[in-house]
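Only one protein chain is missing; all other protein chains are in place.
Every chain is named by a letter (A and B) in the order it is written, and numbering of its residues begins at 1.
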Amino acid sequence: MVSGVLDYLWLVPAFPLLGVILNGVLALIAERPFLLKEAGLPPPGGSHGHPSRGNSHATEAPGSHGSGASGPHSAPVYRNVVAFLAPGAVGASFVVALLCVLSLAARPPEGRTFVQILFPWIQSGSFLAPVGFQLDPLSSVMALVVTGVGFLIHVYSVGYMSHERAFARYFVYLNLFMFAMLMLVLANNYLLMFVGWEGVGLCSYLLIGYWYEKQSASDAGKKAFIVNRIGDFGFLLGVFLIFWTFGSVSFTDVFARIPLLRDSGVLTAGMATAITLLLFLGATGKSAQIPLYVWLPDAMEGPTPVSALIHAATMVTAGVYMVARSSALFLLSPDAMSVVAVIGAATAIFSATIGICQTDIKRVLAYSTVSQLGYMFLACGVGAFAAGIFHLMTHAFFKALLFLGSGSVIHALSGEQDMRKMGGVRRYLPVTFVTMFAATLAISGIPGLSGFFSKDEILWQSFSSPHGSPALWFVGALAAGITAFYMFRLVFLTFYGGSRMDPEVEKHVHESPWTMTVPLSILAVLSVAGGWVGIPASLGGDNRFEEWLAPVFRSVAAAGAHGAATGAHPSVSLEFGLMGISVGVALAGIGIAYFLYRLRTSKPAEIARRVPALYDLVYHKYYVDEIYEWAVVRRVVDGSVWLWQMFDALFIDGIVNGIADGVRSAGDRVRRLQAGIVGGYAFSLLAGAVLLVGYILYRSMVP
Amino acid sequence: MTPIAMDTGALVRGLYCILPEMVVIGTAILVLLADLLLPEEGKKRLCHLSVAGVAAAILSALWLGPGKIEGFSGMIVHDGMGLFFTLTILAAALLTLMMATGYSEWEGTQKGEFYALILLSTSGMLFMAEGTDLMTVFLGLETLSIPIYCLVGFHRGRMRSLEGAMKYFLLGAFSSGFFLYGIALMYAAAGTTRIPVIASMMRDARLYGNPVFLAGIGLLLVGFAFKVSLVPFHMWTPDAYEGAPTLVTAFMGAAVKAAAFAALLRVVLLTFPAILPAMSGVLWVLAALTMTVGNFSALLQNNMKRMLAYSSIAHAGYILVGLTAGGVAGGQAVLFYVLVYAFMNLGAFGVIMLVAQREDDGYDIDNFAGIGFRYPVLGGLLSLFLVSLAGIPPTAGFVGKFYLFGAAVRSGYVGLAVLGVLNSAVSVYYYLRPVVSMYMAPAPEGIPVPRPPRSAFSFALCASAAAVLLLGVMPASALEFAERSVLSLLM
Partner (left out) sequence: MTLDKFLVVAAALFCCGLYTVMTRRNAVAVLMGVELILNAANINFVAFSHFLSRVMGGQIFAVFVIVLAAAEAAVALAIFLRLFATTGTVEVDTADQLKG
């Protein structure tokens, strides 16, 4: 088969990798000596082997010092190169991805799966995990979102990070992230997906801790990494079980073998539940769902474009993507589906309530992200995978925009993140205000904007799908109302009212440079119009988005036991009714926010005073961090102290003493036995040997 | 008594079969002789000579090829598995000796006997890996151990070095006693010490039901467990590793472990299936204990050498998971992991050797604060090796662990695999600590200046890094080699 442009699919992840290499070289030879000089340290010079060649070139690096005198922020030449290379690499990969998707779209719907095997990675006997990419409607949506939004955020970063010293290093990480993320979404098997999965985790860790001088930043990085390991452990075990059951880890093989294995009884519902719940554990880690969501709000310690890219638009949606990708497996297990739906709904409402009381602008958005991810899982859990992916896409647009907008505000206010010290900013930042307002309308679900279509599709499906229930719909709708409330609270506190800024800060407030406002504007257009590809039939659209994804999920539905994944629409009038209710709830949320934060601004504090216990509970995020600290972290530390000392204390002092006391009476000999440390080691050896030989004899002799 | 006829042909064939060993021993003797002749300032030539000798041994091993050659009436065999381990051990020795170019200069080990001891120990490992008779295995074990005792105590003026040597020696000799007594009991029950012959007799219930034989195999296992440091026979490990000159520590972790696992694998794969219920229980418990105690003890260490010592205990536990799984898949996973571990372990020790300015307190984790950005090549390399040890893709450590745990799942030891994955999740924490310290802790005043590596040292580090990455991204050929090696053993 002539694949034409699709044969260049490998270029999509290759471009960011090239960016990593080139920027890495620049970071090493140009930026490092410059940073060292600024820090007042002599460059390591010839005393050090490898990089000495680079140094001799770079210490001369010119612009860096000469112009350094004119101002701390004047950019050396290499920064311009980086500023061009890093977004350029991602832009190029967006273009290639777009061409590939167009060429894929030219095929008939059934033929829209393209697999490109680069080389065998792990191979033994019948087991094969290649380095291979798969482009189908699902991964093409992801690839376009990742590269498209990623490109805009790269451009934005050029402006946002312009005052940072370690400029090249930042873009090395960011490009590396793009590479890992594209590996994740384009992988054609679970194992390679896991490589990307770990890779994005690593980059996230590096970028959260980018300002590692800040203790909180490096702590947050560690927390994210460790919490994610719990999820990764689930994912990896799930992959083991898949391999054990199906004898393969590639998507096409696994899904193709489902009917056969189910009929032959190898693949029981119990096994399917075990596999999917383990995979879902992985998803809760990466996508910040209950109970593993705690790392995401802390991850806001990283630079704001990173929050937008990794912790809102792309990486955190990897879990949703993985669940959607495995939809054929999930559909085999109604139990797992219910778990996904309930966890999703619970996370949506739980974190939405936390969002009400946060005062840090980025933390509000972080909890909002957790909540929106909950929606996506809710969609997957009720079998509406297409709706989940649709919301993933629109959310990527408006949440990236919200983060970038808040970044623009923070940038303008010299790093201030506390909303209590903002207010009235819209006069200074008109572009930021308009774009952010559009995004807020979108996330609140105002009809006509992207968020409305995707969120409404989820709510409708959670009501009407065979896996759904009115209770799930109710929780979802309530969370939608709360979302509208806290988002407008954010807008009112930040952009309206009188200024509460420090006078010193207010003097310097300025609209951001074009590298920042242009991406904002593009994202604003997408936030408004991005949903028009999925207008449901009841509103006169033809839901092209669902149609595009249909081949992926239709084959799934055929393989699964539960018929079509998307429930039949029982009644248009019911759909309109529910739509009306959810819009009404959203408007009510906005209304309350307007009342509390525009009309009666003293009221919020009064309410907080009225119910101090509840306010405290919500303000402190339900004390989940504290509970985890007490229940998990403490226990692990205690446990390892105990294990560590077990041999020292228990064996050498305890058992040795005990046995010695019992067996020997002569105190002198007891002292000798316990005193020698080598003696203790020898005792452990002897005791082990006795136990080992004894056990072997026992097991073999006693049937 | 009639004089025994000398079979020259058999002798020549036997010598041919141990060609790599002979090259290594010959080099050791040459080094000792050259030590007498060379002037003080020319001592570094000794190191070059040793490197050349090991390289020649690698070539001779490759020349022998993977075909099966028996020597000395079946006491030793050069087969596919022997070749795999020979190459692993020789590669570890080669990298160690390359690093010695720098290390010997800084730490005063620029002596003929230092290199000769490393080479003689290497020859013992090769004998152990290729021995098909329990006696050959025992002789190999002692030939490798005695020089290592000396090497651990090589820093004669450093109390910790001597203490480590003393502890290692006393316990090592003690465990050798168990090992030998076990062989004697097995000999009593089976009438032979030839491993394949014992294996063929294992189908006979009179043998595997014989308590003398079972006690013998149990004691043998104790001896092996000591050498590969399984809990609760591990207690010497952190002390000996911390006390030994760092180069020796690196060598011990990589090569000694490979040799001991080679012999253990031969015994386990050939003889255990017949007495599986008893043995798999023992191995299961040992693997679980070793992984858990190793990892949790490592969590609290502040000395990098000690932390890596506990990490090596934990890794012995992971490898034992593969042994417990058994079969071709398990054996293949063990072979591959031993190879991978040699590279990542040597690499990690190599970098910390450069960063630490002196033995003992130079290896405190605080000493690594802030070097990440200041010395990006060193920082990057150490991070790579630690990430691989933690088993994060796309490094070789991940592929290796995937195979070990995958083999366990395939053989039905799902619980053990779960424990293994959980343990490696825990281990990330302590592997991460140095990385955090390197990149995220503020550099103190007077940040240590790593030692300038010699070109051979740099080459060894880069080669290890390349191996860790290559085996992570394209492990296919190494895995295939491992699989064929195990098959050749089981055929």
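The definition used in the following text is that a residue touches a chain if its C-beta (ideal position, glycine included) is under 8 Å from a C-beta of that chain, and two chains touch if they have at least 3 such contacts.
Computed from a predicted model, the values in this text were never measured in an experiment.
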Among the chains presented, those that the missing one touches: A, B
Contact with the hidden chain (one of B:Lys43, B:Lys257 or B:Arg306): B:Arg306
Of B:Gly80, B:Gly218, B:Gly243 or B:Gly400, the residue in touch with the unshown chain: B:Gly243
In chain A, positions touching the absent partner: 644, 648, 669, 672-673, 675-679, 682-683, 686
Where the missing chain touches chain B, by residue: 135, 139, 142, 146, 149-150, 153, 156-157, 159-160, 162-167, 169-170, 173-174, 176-178, 180-181, 183-185, 187-188, 191-193, 238-239, 242-243, 301, 306
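One rule holds in what follows: only the chains that are shown with their structure count from here on.
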Interfacial residue positions of chain A with respect to chain B in the complex: 28, 32, 35-36, 41, 44, 47-51, 119-125, 131, 166, 169, 191, 194-195, 198-199, 202, 206, 209, 212-213, 218, 221-222, 225-226, 229-230, 232-233, 236-237, 240-241, 243-244, 636, 639-641, 643-644, 646-647, 651, 678, 680-682, 684-685, 687-689, 692-693, 695-697, 699-701
Footprint of chain A on chain B - complex, ascending: 166-167, 170-171, 174-175, 178, 208-209, 211, 214-215, 217-219, 221-222, 225-226, 232-233, 235-236, 275, 277-279, 281-282, 292-293, 296-297, 299-300, 329, 332, 373-377, 387, 392-394, 398-399, 402-403, 405-406, 409-410, 417-418, 421-422, 425-426, 428-429, 432, 436, 439-442, 447, 449-450, 452-453, 455, 458, 473-476, 479-480, 483
